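A short worksheet on the structure shown next.
Just one protein chain is left out here, and the rest sit where they should.
Moving on, here comes chain A:
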Amino acid sequence: MHNHKGSISTEQGSLEEVQVLEGHTDRVWCSAWSPLGDMLASCSGDRTVRIWSRQQPGSDAWSCSAILEEAQTRTIRCVAWSPNGRCLATASFDATTAIWEVQAGAWEQVALLEGHESEVKGAAWAPSGMLLATCSRDKSVWIWDAMPGHEYECADVKQGHTQDVKSVTWHPDGDVLVSTSYDDSIRLWSDAGDEWSCAQTLEGPGIGHESTVWGVAFDRDGSRAASVSDDRTLRLWRCGRDRGEPRWRLLACLSGFHERSIFSVDWGVSGIATGSGDNAIRVFVEDAAPEPGRGASDPGAAPPAPAFRLAAQRRSAHPSDVNCASGGAPLQGNAVPHGSEPPG
């Protein structure tokens, strides 16, 4: 493990604001690009989901093309696109998850998943699109089978976290589900045939986060993951395997870059993007080569840990907390939309 203290390089790229999408009337909690990058979904404390699209094909201007409402009665905390981009899952504090699909040119609610006892905080589709995971204030993670005809059946309920589960994220291979919690831990759930079992819990001194873990993101091939926390650190993990079971190891802990809680992380083609309560969006990249001379004095030393540096940051990206930062789909380059608090 390698600790990086915050030092801001002078050779930084910049993040430029492309457009502000206005319409939500309360805090925006989450935004997500569709897999093709042709739509952006956002959700809010105003109990609506908005879909944003280009005003005309090829246009650089985005506008709201649909408002999804009246299916859920409280804050909508999370939106997740199915891998084929046809379905949108929306998780609400009203304890439900709604599934939406375009039918005859209009967004329709096609299913409502009930079962959690309290606020649903996250939802994520497996890469196959056959499974949907949800997590809740009720400390549980649910795995749902997506059946033909918009039928959803609960395949498994995982207890294990001792406090609210804040997020769920699938490994790109689809056989490992990652959950993060208010109990400061990250849990890895793996497919054990007839059920999902907890293969590893990342927690405790020297390894785990020291406060609520808000989210996790994988690099493209799933060999590494990044996690972010209320402890203001970004941790990088090597996602190894041992006899088929996931076995993660802490690679690096980046502290000193964020001034307040880190609420969101995404790992895209341009690097690792974070959204923080200090109003900033930051992008971290891996240094191509280790610093000269590092480890040279001790021939027996382990190979140097990968070095990550802050490549770009946009302070005051929003007038208040950045709740979500998500990189664009590969086709869209590196746009970073971000949910935020409502304007003053």
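We take it that a contact is a pair of C-beta atoms (placed from the backbone, for glycine too) under 8 Å apart; a residue touches a chain by one contact, two chains touch by 3 or more; residues count from 1.
What we mean here is this: contacts and distances are computed from a predicted model.
For the chain that does not appear here, its UniProt entry gives the protein name "MIP18 family-like domain-containing protein", which is one of "Serine/threonine-protein phosphatase 4 regulatory subunit 3", "EKC/KEOPS complex subunit CGI121", "Cysteine-rich DPF motif domain-containing protein 1" or "MIP18 family-like domain-containing protein".
Contact with the undisplayed chain is limited, among A:His24, A:Arg50, A:Lys139 or A:Lys166, to A:Lys166.
Remark: the omitted chain is touched by one listed residue; of A:Arg74, A:Arg247 or A:Arg309 this is A:Arg74. Along chain A, the points of touch with the absent chain fall at residues 27, 45, 74-75, 77, 93, 119, 121, 137, 164, 166, 182, 211-212, 230, 260-261, 277, 319-321, 341-344.
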